[in-house]
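My questions will all concern the structure given below.
Partial complex: the chains shown occupy the same locations as in the complete assembly.
For clarity, chains are labelled A, B and C in written order, and residue numbers in each chain start from 1.
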Amino acid sequence: FVVGCTSNEPEEEDQPAAAETGGGDDGDGGSGNDEPGETVVIGFSGPEADHGWLAAVNDSAIAEAESYEDVELRTAEGTNDANLQISQIETFINEGVDAIVLLPTDGAQLTEVAIRAMEAGIPVVNVDREFSSPFAARATILGDNHGMGISAGTYACQLIEENGIADPVIAEIAGIDSLPLTQDRSRGFAEALEACGQEVDNRVAAEFTVESGEEQAANLLQAAPQIDIIWNHDDDQGVGVKQAFDNAGRDEFFFIGGAGSANAMQWIQDGEMEATILYPPTQAADGIRLARLIAQNKGMSDLVQVEVPRRIVLNAPVVNADNVEDYLHLGFES
Amino acid sequence: MSSPFGRNLGLILALLVLCAVGAFTAGDRFVDTDNMVTILRFASIIGVVSIGMTFVIIGGGIDLSVGAIVALSSVWATTLATQTMAEDTHWLLMVFVACAVGVGCGLVNGILIAYGGMAPFIATLAMFAAARGLAEIISEKRTQLVDVRGLVDTINGEFLGIPVLVWIFAAVSTIGWVLLNRTTFGRRTIAVGGNATAARLAGIAVKRHTVLLYVVLGLACGIAGIMLTARTGTGSGTHGQLYELDAIAAVVIGGTLLTGGRGTIVGTIIGVLIFTTLTNVFTLNNLDSSTQAVAKGAIIVIAVLLQQRVSVRSADSS
Amino acid sequence: MSGIVKAFPGVRALDGVDLEVRAGEVHCLLGQNGAGKSTLIKVLSGAHQPDEGEIRWQGEEIRLTTPLSAMKHGIATIYQELDLVDGLTVAENIYLGHELSSAGFAHRGETQKQAAALLARLGHSEISPRRELGTLSAAGKQVVSMARALSHDVKLIIMDEPSAVLDQEEVARLFKVIRDLQSEGVAVVYISHRLEEIRQVGDRVTVLKDGRTVATGLPARDTPTRELTRLMTGRDIEYVFPPRVSRDGDGTVVLSVENLASGRAFSGVDFEVRAGEIVGLAGLVGSGRSEILETIYGARRATAGTVTVDGKQLRNGRVRAAVGAGVGLCPEERKSQGLLLDEAVYRNVSLATMGRFSRGGFINRGSEKRAASEHVKSLDVRPTGVERAVRTLSGGNQQKVVLARWLLRECRVLLLDEPTRGVDVGARSEIYALVRRLADEGVAVVLVSSEVPEVLGLADRVLVLREGVVVHTGPADDIDEHRVLDLVMEGSAA
């Protein structure tokens, strides 16, 4: 379930955003959690915001922090170098911040330093890419990458069945191949396909950039003269992927996306895309909220539980023409 | 001096071997006009940058900022303001803006190197950081969609059945070849790269010429920027990543000396084709990216060693 | 050595050469540019591998596969192209490759002490062994090169044109060192294009021509010059300077230099050169002659004074202004300052004249090559092909290529810095004749040479420099070699 997703529009930040799905309709508005408490310093470090989704992650985190007058945010933004990110966390430890929100370039690689922060008495909220040790984070908010792959694969199976495609050709355009999250997505996709007796016929990996998406998609189209279903992991690179389809004049397949950018939602509305699997960029914003609560020793008012939970996994729902209206506001600019 | 054919014999051989491998492993999917066009279209953008890079390297320099300049020019050409103006006037305005941005960056590089006395590696490393940062600031890290359809339709379209991108690459290559081999500009480039002191004492304005070389490369980056903009339908701060390594690799595989003073446009073109064909063959064979990387490393080594052996032999027999 | 053959791509540089050197003798190698002298000694020093032939050392046949193996046999070499490392100190250069060290750690103190001793032996104790080599002048580097050779425990020292960058004083010192070595039983192979040196120091002479030995074992002192030049060139050559055309006072002033100074290198230099006149600058190495030429040419900024060509003052520090006004410079170090070694001869020749063969920036290669070939032929550059890369030419022929560049340019003012350095006798007289012919055609020539007879013989007027100051100006006829040397040494006698 999605907890306290916020919109990207800064002007809406002042009002407490409603939990979108699952949770109670009145959100956390009823509790005293949004009342200003003692000022807390939160350190936030994320990977290099080199594409739309990550930029949205950073922006929404910063906007979220700005919406609280009792939060002072220190950002150490922007690196794909674990060594540098470790040193950024060390800086936070030196400064003695009250909590750290960490979206690591790689969960395992930042575990050592996160443990050190925890040992120094600074609670760490782990976002999106999970640490390899349970002692490294006070709370963990995860997008469900494996679930994303499952959703995409299941949806693909559904399409095959509904349209009665015999011997379908299934293609996959992955993101940066060496990231665990990409592998999780691909694994989920393969598992779900296996459930309906299918497998990926052609796979390429792009780099989350428009250019690489276009390049790899063009190569993919060349490699497979006829395709029935394509799953593209990431709607940012999807802009390029889509352009490659247009360039080649190919649209014989069902095109499924990932993440849920504004563009993707638009295409779904226009009928140019079948569906996209949501992967909200608001996790870090949620992380800021949790960090604030933890630092101020508060709990989550929607839960009976007194304290903030240790682990929250976000849902990865499928957005298609039937429900796109409900998700439009979540779409981020890629 | 041996004929350009002889000099590039090893390279051509390497390319042919690669094609044979492609034909053998991927069959009809490789030996197919559409596929050839795909390869060429893919090669066209990095190709234009590499032609420009050839001049800078022959002139004794190097430029690490080409990818960043490509990104900056694509972003600048697709800002709301530029696009609005282009809607009002003509899409060529966007082309002009991209080229102007490229030339501007090249000018800064050139002036820092020639008049500031900075090492090319360092000056362009600074530009590498600054131009990409600026591109991100301007685009606010968003991908800017192109609404001016004329640009995309024309440059990403076809002319006489061949993609306009490939025409542009062909035109830039031809101009580059003539410039290097048939004009005083080309001669001066070789002189400046071969022996800057001798060139200066022979009355060549070495500093001014050096600036010009980076401007030429900047212009090539601007052209590549608008090509990439049209091809992807977007301007983005992430465009052109690793172009610096790709372009330098293509130029050097093509036989241009990194120390300057010697090099050919034809070699560069073949170098670009080797790399793009390689990627195509890999994709057609569904190779995963790690295996691709290892194979790429091995092939670079083989291609270069082959080229050396063959050119030594052909020089002997001449 | 006997029957040595060495072929480079396209050239048979050595085609059956025999050479026999005895202990304790000074054996001179003579030959035109490109005859194969340097190649021969490179074979002897292990830098090149011969294709055929054998080398016998103290009676035994040996194979010199690397420079190291030659050194181990006691053969040390001073190469024609100064082969030193700019980034190291003088002492480190001297002991490069056979460092005084234990377990890989260099003994710096000891190295410097011994280097200082070697430099003192060569009469150059003023060169600090700790100085970085790059800051030395060409002559200084030559001294270091010699110290380097002496640092080995040698039985044979090969010297490839060691005197080319030295002035007479230095050469005299060098000869003294050679005689010392000789008395210790060390053999010396000495290469020079200056016959008078060979007469002074040599015992026997071997003459090479086109990669073959044409004469060997000739007595160095007594063999007539005619005979030697005939052996070298295959024809009779008069080693004389072309006659001066006396035309006092006529000819307009083309170049005028007023009160020129540049930093600490030289100051207060005043002179004029008229059309058709050759002005020579004489002086010791380091006296600032090259700097004067470079400053006139704009390659170096003047700190005071003006340069005027044809009544128009040149912009300070602008080479292009000078070239535009019709000034040409043949620089002192042809390799580092003059040539594009990998480029074809014709492209080197036309480098300063490209504009003439181009229209709208496009070069007409046909006319370019024709014009270049003409000058290359007139200078007798060998081999004659203009498409050949300059790198493959011998040193002297490379020098001619630089000269050809300025001939092609048809300058108003020609600045020649050591134009005959490393040039053989035959080519020398051709160059002399050429310079005189140019002057007769109305070119103003400034000549710098470390060979005083050359300055006196070729120039109309002579300026003698000492430590950056002109100490004598006058017609070349009024002064002789001894007087010049006195002036150069004492300076005050002006």
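Methods note: contacts are C-beta pairs under 8 Å (C-beta built on N, C-alpha and C of every residue); 3 or more make two chains touch, one makes a residue touch a chain.
On a predicted model such as this, the values are computed, not experimentally measured, just so you know.
Engineer: Only one copy per chain type is displayed here, so what's the full stoichiometry of the complex in this file, written with the chain labels?
Structural biologist: Overall, the assembly in this file has the formula A x1, B x2, C x1.
Going forward, only the chains that are shown with their structure count from here on.
Engineer: If you take the mean of the Cα atoms for each chain, which one ends up farthest from chain C?
Structural biologist: Checked the centroid distances; the maximum from chain C is A.
Engineer: Based only on mean CA positions, could you tell me how far chain A sits from chain B in angstrom?
Structural biologist: 35
Engineer: As a quick test, compute the distance in whole Å between the mean CA positions of chain A and chain C.
Structural biologist: Chain centres of chain A and chain C, defined by C-alpha means, are spaced 73 Å apart.
Engineer: So how far apart, in whole Å, are chain B and chain C when each is placed at the average of its C-alpha atoms?
Structural biologist: Chain B and chain C have C-alpha centres separated by 44 Å.
Engineer: Along chain B, where are the residues that touch chain C in the complex?
Structural biologist: Touching chain C from chain B are residues 1, 178, 182-185, 187-188, 190-191, 194-195, 197-205, 261-262, 315-316.
Engineer: Which of the residues in chain A end up touching chain B in this complex?
Structural biologist: By the definition above, chain A touches chain B via 49-52, 55, 177, 202-205, 207-216, 218-220, 222-223, 225, 236, 239-240, 243, 246-247, 263, 333-334.
Engineer: Touching residues of chain C toward chain B in the complex: what are they?
Structural biologist: 9, 297, 299, 319-320, 322-324, 329, 331, 336-344, 347, 351-352, 354-355, 358, 361-363, 365, 387, 389, 405
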